[in-house]
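Heads up, one of the protein chains got dropped from this complex, but the rest are sitting where they should.
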Amino acid sequence: MKALVYLGPGKKALQERPKPVITAPTDAIIRITRTTICGTDLHILKGDVPTCEPGRILGHEGVGVIDSAGPGVNAFKQGDRVLISCITSCGKCSYCRRQMYSHCTTGGWILGNKIDGTQAEFVRIPYADTSLYPIPAGADEEALVMLSDILPTGFECGVLNGQVQPGSTVAIVGSGPIGLAALLTAQFYAPGMIIMVDLDDNRLEVAKRFGATACVNSAGGSAVEQIMKLTGGVGVDTAIEAVGVPATFELCAKIIAPGGVIANVGVHGVKVDLHMENLWDRNITITTRLVDTSSTPMLLKSVHSEKIDPKRLITHRFKLGHIIDAYETFGHAADTHALKVIIEA
Amino acid sequence: MKALVYLGPGKKALQERPKPVITAPTDAIIRITRTTICGTDLHILKGDVPTCEPGRILGHEGVGVIDSAGPGVNAFKQGDRVLISCITSCGKCSYCRRQMYSHCTTGGWILGNKIDGTQAEFVRIPYADTSLYPIPAGADEEALVMLSDILPTGFECGVLNGQVQPGSTVAIVGSGPIGLAALLTAQFYAPGMIIMVDLDDNRLEVAKRFGATACVNSAGGSAVEQIMKLTGGVGVDTAIEAVGVPATFELCAKIIAPGGVIANVGVHGVKVDLHMENLWDRNITITTRLVDTSSTPMLLKSVHSEKIDPKRLITHRFKLGHIIDAYETFGHAADTHALKVIIEA
Amino acid sequence: MKALVYLGPGKKALQERPKPVITAPTDAIIRITRTTICGTDLHILKGDVPTCEPGRILGHEGVGVIDSAGPGVNAFKQGDRVLISCITSCGKCSYCRRQMYSHCTTGGWILGNKIDGTQAEFVRIPYADTSLYPIPAGADEEALVMLSDILPTGFECGVLNGQVQPGSTVAIVGSGPIGLAALLTAQFYAPGMIIMVDLDDNRLEVAKRFGATACVNSAGGSAVEQIMKLTGGVGVDTAIEAVGVPATFELCAKIIAPGGVIANVGVHGVKVDLHMENLWDRNITITTRLVDTSSTPMLLKSVHSEKIDPKRLITHRFKLGHIIDAYETFGHAADTHALKVIIEA
Partner (left out) sequence: MKALVYLGPGKKALQERPKPVITAPTDAIIRITRTTICGTDLHILKGDVPTCEPGRILGHEGVGVIDSAGPGVNAFKQGDRVLISCITSCGKCSYCRRQMYSHCTTGGWILGNKIDGTQAEFVRIPYADTSLYPIPAGADEEALVMLSDILPTGFECGVLNGQVQPGSTVAIVGSGPIGLAALLTAQFYAPGMIIMVDLDDNRLEVAKRFGATACVNSAGGSAVEQIMKLTGGVGVDTAIEAVGVPATFELCAKIIAPGGVIANVGVHGVKVDLHMENLWDRNITITTRLVDTSSTPMLLKSVHSEKIDPKRLITHRFKLGHIIDAYETFGHAADTHALKVIIEA
């Protein structure tokens, strides 16, 4: 089968690989119909993710059809259409029992990282019963690819952890796909104000269309002043960090209102300065989270009831045979204006 | 009247000052019967609190008797015995309405800071109805002095924010009065393990008597290893920072379990390093808080029903005329083994 | 001044009454600009509310202008435009301190009940600082009349207590003004399904326009079957009782899913049967609540940010001189299709 393989820092190739086989009774083999590329895949390609070794098939998102299932799989049978969660969950360990699937002792984020992933014609999914979701009849598969990772990530790490509330004020720092996913799902809670912050006017333009009430280009250095002005000098109730560098984290710490929450979504590579001399008495909360995908059933219902249209995040489409082009397009988003790219297998 | 007055960095004196008078209808004048000294008073004396200007009477803790009350005071009358909250609350602003009295727009921590405080024979308390609490008949006044600040601080900023739960594991970094207040109040929730961390073996000895299940002297540099060993390699569910320097905060970040909470209580003077490159995917929460004293009614009930004995924190007693000696004793706690000192007015 | 006065069961009149005066320092006198009639006013007129004695001026909703304020009022001054809360709150008692203003020991629902109300040219409001809200510049006063009672009632007693969540299923039993207020505010949380239940097809038609995803006329006796079918045989996550009779409460108990919440909003006059033999193992929650109006600041923000348009509830408008006609119209809603009627003073 065709598969996109990581070959070490800076190197990848579309290769022919053997079709995966069931290795545990709770495994299922999925024929991929659609997958996508995540910012994390680019991190891997830079060599930033040491757990991912050369030779690995990348990808942790996608939808497909059950090709075969082990004898311990009860919830699915051959031919069922399924959504693949980016997080693999055993359903049994102490973390899984409290819905913190991200830290499953034998699962977590392993797809396209510690085991072969979804940017291929087939993929093996361990713990299929608790790591796959049935696709409702009539659902739009493309839209559901957004539920493998990006939508639950923006929602759980940003919106839920950020305690977005009706009438509250929210700033989302970073208007890339993850920030936009937080923007879309923040609207489940009818906040009174959502301020999007980015350096790229095009992305802010998209944010406006997606429901932002105000946009701030942070290039000029006056982002803090602009946000404080928009909030009557108080700051925001929720600041969602959706970039992953010190400057954006520290911006969040400057605009947070007393009693507010900084919800980190970004993947960080270095430490940040936390100005506790200013924050110790501000009654704030800072959260971090690797997505648990515990909200996937709820997001499926929200898509089904048309409360959200995740398809709006899709800007480009490619065939698996042209996935190298898809990486090019996704990797140069400033020029191509790419958000999420769909790969049809 | 006699009063302890701050005279600028490093300088204080017991002076004769005019008795305070009612300046607003919601004021009450309290004749102080007992007060105490807080670590924050030492910070002021070092010159670390710019809002507190020379000439200020210090002190934000104490119990006393209503000497007179303005016409807008409904809940108290002359002769009533009262507990003074370290936080002054108008009861009306948006922060007070959501019990975040610490950020009351016209109150908050003003006593012994922006207005004259309780280390005196009399004190003026603004918003008396919402900043004082009646002392139940038969209550031990000395014990209640601990409810002005130290007990709600340890409880709200440490235990409540830290989400201490039955069976959970807790580390309290810092075994001074605040850490011990957190230790006492953490036991309201029957955690399975409370590890106390300090550099001073005497304080750890006290902690053991107060209910710590394990003590770790962090002097040797192996605190992280010891705590990880005690928790089976997982780390603690709650880490309470009760010192206020980078080393102790960063220790908390190293011992927190996935899904855990770092609850900051310490007053910080400089920034800390937050290693987001290690923490972004750990599903942790960090909280800061200036005490709101919203738990004071509950703590009064807990003292009344003998679920807690805050008197155990008291090590020394002085008359107001000897408050300079009390400061000496409290300020040299390593030698005197002082925790809280009672000043009788 | 002109005032609508309750004269005993079945009797009311528009009378000339003296203008109210300030009787406590925390009182304010409001010149009413707009008020409205509540279903509770009809209950009083039937003689169902023993605390309301003949001679009482009715009404507990409205907006107006500060005519005069006592010396203890800090937040408002003459000429300020204000929203009157149906709940009077001292801000100081133990209930007020935990935002349960409905049970304020010296306030609660007293307006137009134990003291004279708002269906008059002027009204005296006790505890003005904590019982009035400033009207933002540019706000539509008519819309804000809905925030005195009906919107917070539907929201707090129905939606908040009912724990409405994104993607969840909701049934609202009763499509009168209160049920419709719950319908409007439930949409703050993007539930996947909102089923409205009523006997009146006109009201269900209105509900459809206001955002209901399904409507069930319960006249035919098959409401339970229809709702179970709509929910795939599971029942609803939230059932909001917005009528106040045994049949509707018992309907809620039949359609609630395991783990669900029955949130009672209706005012009941007699006991209901609670079939604990069916419910004891269903993991359900039942809540009751007199509105606290603790959500009023949030609702003001939601109106201001156009997340909700409460004006949609207004069907008729009258001058105070014609308030008897307004009662006629409101009291015969089945014929007049009245929801809320505005009275201009």
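In this document, chain identifiers A, B and C correspond to the written order of the chains, with residue numbering beginning at 1 in each.
By our rule, contacts are C-beta pairs under 8 Å (C-beta built on N, C-alpha and C of every residue); 3 or more make two chains touch, one makes a residue touch a chain.
What you see is a predicted model; the values in this text were computed from it and never measured.
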Among A:T23, A:Q99 or A:N278, residue touching the chain not depicted: A:Q99
Which residue of C:M1, C:A24, C:A139 or C:V267 touches the chain not shown here: C:V267
Touching the absent chain when the full complex is considered, from C:E277, C:E306 or C:D335: C:E277
On chain A, residues whose C-beta touches the chain left out of the figure: 25-26, 71-72, 74-75, 91-92, 94, 96-99, 129-130, 294, 297
Residues of chain C in contact with the chain not shown: 95, 98, 100, 102-103, 244, 249, 258-259, 264, 266-277, 279-290, 292
Where the missing chain touches chain B, by residue: 165-168, 187-190, 192-193, 213, 297-302, 304-305, 307-308
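Everything that follows uses one rule, which is that only the chains that are shown with their structure count from here on.
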Among all chain pairs, the one with the most C-beta contacts: A-B
Euclidean distance of C-alpha centroids - chain B vs chain C, Å: 42
Distance between chain centroids, defined by C-alpha means - chain A, chain B (Å): 41
Multi-chain contact sites of chain B, meaning residues that touch two or more partners: 98
